[in-house]
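This structure is in structure tokens; I'll ask about it shortly.
As you look at this complex, bear in mind that one protein chain is not there, while each of the others sits in place.
All chains are identified by letter, namely A, B and C, in their written order; residue positions are counted from 1 within each chain.
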Amino acid sequence: MSKTKLAIIGIGRIGKIHLRNIISHFPKASVVAVSDSQYPAEDFQRDYKDIFFSANAADAINHPDVEGVVICTPTSSHSAMIEMALQAGKHIFCEKPIDLSLERTTSLVNKVKASGLKMMLGFNRRFDPDFSHARKSLLAGRIGDLQVVKITSRDPGLPPIDYIKNSGGLFMDMAIHDFDMARYLMGKEVKTVYAQGLVLVDPAVGEAGDVDTALTTLIFEDGTYAVIDNSRKAIYGYDQRIEVFGSKGMIQVENNQHNRNIVYDADGIHESLPLDFFMDRYTNSYLSEMQHFIDMLVNNAPSPVTGDDALKATLIAVAAKKSVEEKRPVDISEIQ
Amino acid sequence: MSKTKLAIIGIGRIGKIHLRNIISHFPKASVVAVSDSQYPAEDFQRDYKDIFFSANAADAINHPDVEGVVICTPTSSHSAMIEMALQAGKHIFCEKPIDLSLERTTSLVNKVKASGLKMMLGFNRRFDPDFSHARKSLLAGRIGDLQVVKITSRDPGLPPIDYIKNSGGLFMDMAIHDFDMARYLMGKEVKTVYAQGLVLVDPAVGEAGDVDTALTTLIFEDGTYAVIDNSRKAIYGYDQRIEVFGSKGMIQVENNQHNRNIVYDADGIHESLPLDFFMDRYTNSYLSEMQHFIDMLVNNAPSPVTGDDALKATLIAVAAKKSVEEKRPVDISEIQ
Amino acid sequence: MSKTKLAIIGIGRIGKIHLRNIISHFPKASVVAVSDSQYPAEDFQRDYKDIFFSANAADAINHPDVEGVVICTPTSSHSAMIEMALQAGKHIFCEKPIDLSLERTTSLVNKVKASGLKMMLGFNRRFDPDFSHARKSLLAGRIGDLQVVKITSRDPGLPPIDYIKNSGGLFMDMAIHDFDMARYLMGKEVKTVYAQGLVLVDPAVGEAGDVDTALTTLIFEDGTYAVIDNSRKAIYGYDQRIEVFGSKGMIQVENNQHNRNIVYDADGIHESLPLDFFMDRYTNSYLSEMQHFIDMLVNNAPSPVTGDDALKATLIAVAAKKSVEEKRPVDISEIQ
Partner (left out) sequence: MSKTKLAIIGIGRIGKIHLRNIISHFPKASVVAVSDSQYPAEDFQRDYKDIFFSANAADAINHPDVEGVVICTPTSSHSAMIEMALQAGKHIFCEKPIDLSLERTTSLVNKVKASGLKMMLGFNRRFDPDFSHARKSLLAGRIGDLQVVKITSRDPGLPPIDYIKNSGGLFMDMAIHDFDMARYLMGKEVKTVYAQGLVLVDPAVGEAGDVDTALTTLIFEDGTYAVIDNSRKAIYGYDQRIEVFGSKGMIQVENNQHNRNIVYDADGIHESLPLDFFMDRYTNSYLSEMQHFIDMLVNNAPSPVTGDDALKATLIAVAAKKSVEEKRPVDISEIQ
């Protein structure tokens, strides 16, 4: 059985998930090279003695056995890594977003297209079993014509302020997943964005030039809409729900909880909280998205999340930010 | 519009419910006489000046306008009231049970049959909208052949020990509702009873010769079964659930809760408790059962809960008690 | 016991509910006069022989025994009825809205204030046990500072087009309940309104100059917001849900369903639909709101839904309509 050979660039939280998933679950792929500028080489080599390791990304990307690179570095270096992969002729899996700059994003997406190389973006939630099952039902017409999608997407707690400063802001860093989900579920393109942003969790977020609470309305080309409700801090945990309303019904996707224990006492009936955060909630989605990337390389499957998908989500994020600043609905056509 | 004229004998908790329900909800019936040996006449007459009142039950039962009597006195006087109604030629609605003595119950049921007068027993839960909806589904074959019924029936708290002493015991006083429900839902007759009784809530219950916790298995004539789980005290309130399992599915009837508020906080997800007790939980069932009694009188409808139904539930209660005492399954045929 | 004496003006669907509720449930009030220009006098007098009836509203309002009038006529005559009640010196309960014209609404609210007479508006949902319980929890600080309220409010089906033509439009007729609910739950005033309106259910609605689907964002004075999602037609029935998110948690109010039966079969796990429409869903709220009006008259209780409340909801409705027309956020200050 021939395997596709991959390099992983950056083994922080997400990079490690991909590393372990590929090793344990995918007989048709192997990790042959890993790079991380921070991770101690000796630690890595002790655990994974058969994998080439370098602090220098170029060494891993250009490793002659590597066919595809999995880019999990901080967002600020995504574009450099993509450029390097393109020059080396390697296929690309890149965590979202491609870049904080819309111009660079557009330019890279075009370069990838021109190169003939394959690229998939890490909008992992598309591969969550609950959400993808909902989409299958929608595509099958289970609830008729789609009229409204409502997305609740709240994090369990504020990230460090330093992270926020380099994140591109709530819309680019966090809500971008929801913008992609809205397009993915509705199968329609966004025409207008109206967003409201607030600092309710911590004034330091405002001082860093960002918001921690937001409401975004996306108006699709046919006038139907999505409402996206974000908060950086839900005290009850990671809240990831979706509701799609159509002419023949409604589909809700509820949270996954810690357990199915229900406790009755003199005060009420109590259930467990939602799973803590994306590492727990979206475990299966990381597996499934990597399976798709491997299928692209091994079986020539089409990319399930293209550069254009990334670009469109980025456009919405840019429009949302502009809408908050200018307190008015912003057309995507103004941004492009 | 001609109305049927009723007497209510005993206006404690249940009697008052029937009094108010008939006055407010049933244009085809009126209460013309009320009797209660304890209730102050002047208080009654102040509130209901058009209704004849007497401390003496015979006065109300024999009141010439009365066509039907609604017997809501303590169980110990049910048989005397029924006898009196029979002699007066009045139709009978009687709260359960007919009598603590099986012999007297049998004898009265036979006398009523011979009299040609109508009788309905107050197994109100049959008329609860949720349970009657479940039964409709069962009769319609929604879950195929019925194999098992599981009834959870727990009170929110112990009644006064004096009440318990005169109650006939948990099986005759409390579980008898569930015995009737098992027959009603399954549409089968019980052949064998195996019961386990415990004193877990308060030792005073044991000193009074009763149990406060019980598990009863009813084996129907075809071998299928019911399991009934009773407790005099569920700290979380009145627990009234049913589950029927069949060859094509399962129907559960869940508790009715105080409200539909769901509260999420750092500790969990919280719902409100079940409705407090029968006065709240079974409000609609009292209305509906009285509607049925009025239909019997006005439209000659058949009795939905006959003397035989009462007798059969009583037989099961007697068998259950015997089973606990003798620690063995007891056949209904041993009791009759 | 002295009773307050009421007149009911208009006995269509809602008027009849109030009539029956007052007769059956409120010992401290009686209906002494009823007026309806359409209802056959003989039919009414047959059923309610002790109540004065006239096809002419003035006769009922000016009836010398009447202390308060309950106005349940179509919206177009509300203002005339209020004027008449004011001249007659009678207290007022009026179904929402006061008037489709903002000017007339403002003028009437001011006249009522000047008159010293009491007025309560029929925003019945405030008195729904589930919603009022949620509000009690919010006021008690159960979920901390309130950040977002999300209201889902969908009707089970389109009303007749003729009704729609005279309704003042979706925002004034239907969403106005939700605008009031948003203010009621959040305890904050609305500053800006952004609404999106669509014709998705039936093109005839568009031809009548209205929309049948809408999304409204209300921005409160402190920047927090409400999202209101309306549809004239949810195929699964009357969808009335609310979710409030705060710094210490979240409260959801779920739909009331037909029953608590849960059916399992080879295809899935099935529950019953939400209650059909407002007559069923809000039964208790009509009782409770009338109790409040009677308390205003008998016990001098303050009005729980004042003219100002009605005016503020009307302002939001006008702003929402303007926002759809002008495709931009509209400040309430622009409307006043």
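The rule is simple: a residue touches a chain if its C-beta (ideal position, glycine included) is under 8 Å from a C-beta of that chain, and two chains touch if they have at least 3 such contacts.
Since this is a predicted model, take the numbers as computed values, not measurements.
K.L.:
Tell me the shown chains the invisible chain touches, ordered by label.
P.N.:
Even though it is not drawn, that chain still touches A, B, C.
K.L.:
Can you tell me which of B:Ala88, B:Leu158 or B:Leu215 touches the chain that was removed from the display?
P.N.:
Spelled out, the listed residue whose C-beta touches the missing chain is B:Leu215.
K.L.:
Using the document's definition of touch, tell me which of B:Arg46, B:Lys113 or B:Lys248 contacts the absent chain.
P.N.:
Candidates B:Arg46, B:Lys113 or B:Lys248; residue touching the omitted chain: B:Lys248.
K.L.:
Which of B:Ala41, B:Leu139, B:Ile161 or B:Leu200 sits in contact with the chain that's absent?
P.N.:
Of these options, the touching residue for the absent chain is B:Leu200.
K.L.:
Tell me which stretches of chain A touch the chain missing from the display.
P.N.:
24-25, 129-130, 133-134, 137, 142-143, 248-256, 258-266
K.L.:
On chain C, what residues meet the omitted chain?
P.N.:
Within chain C, the residues that touch the unshown chain are 234-236, 257, 264-273.
K.L.:
Take the complete complex as the reference. Which residues in chain B touch the chain that isn't displayed?
P.N.:
Its contact residues with the unshown chain are 144-145, 147-148, 150, 154, 194, 196, 198, 200-201, 213, 215, 217, 219, 223-225, 227, 229, 231, 234-236, 239, 245, 247-250, 327-329.
Definition applied: only the chains that are shown with their structure count from here on.
K.L.:
What's the overlap between the neighbours of chain A and those of chain B?
P.N.:
Under the touch definition, chain A and chain B have C as mutual neighbours.
K.L.:
Answer with same or different: of all residue numbers used at the interface between chain B and chain C, are over half used by both copies?
P.N.:
same
K.L.:
Give me the ID of the chain with the smallest distance between its Cα centroid and the all-protein Cα centroid.
P.N.:
That would be chain C.
K.L.:
I'd like to verify one number: the distance from the centre of chain B to the centre of chain C, where each centre is the average of its C-alpha atoms, in whole angstrom.
P.N.:
That pair's centroid distance is 40 Å.
K.L.:
So which bits of chain A are touching at least two other chains?
P.N.:
234-236 - these are the residues of chain A that touch more than one other chain.
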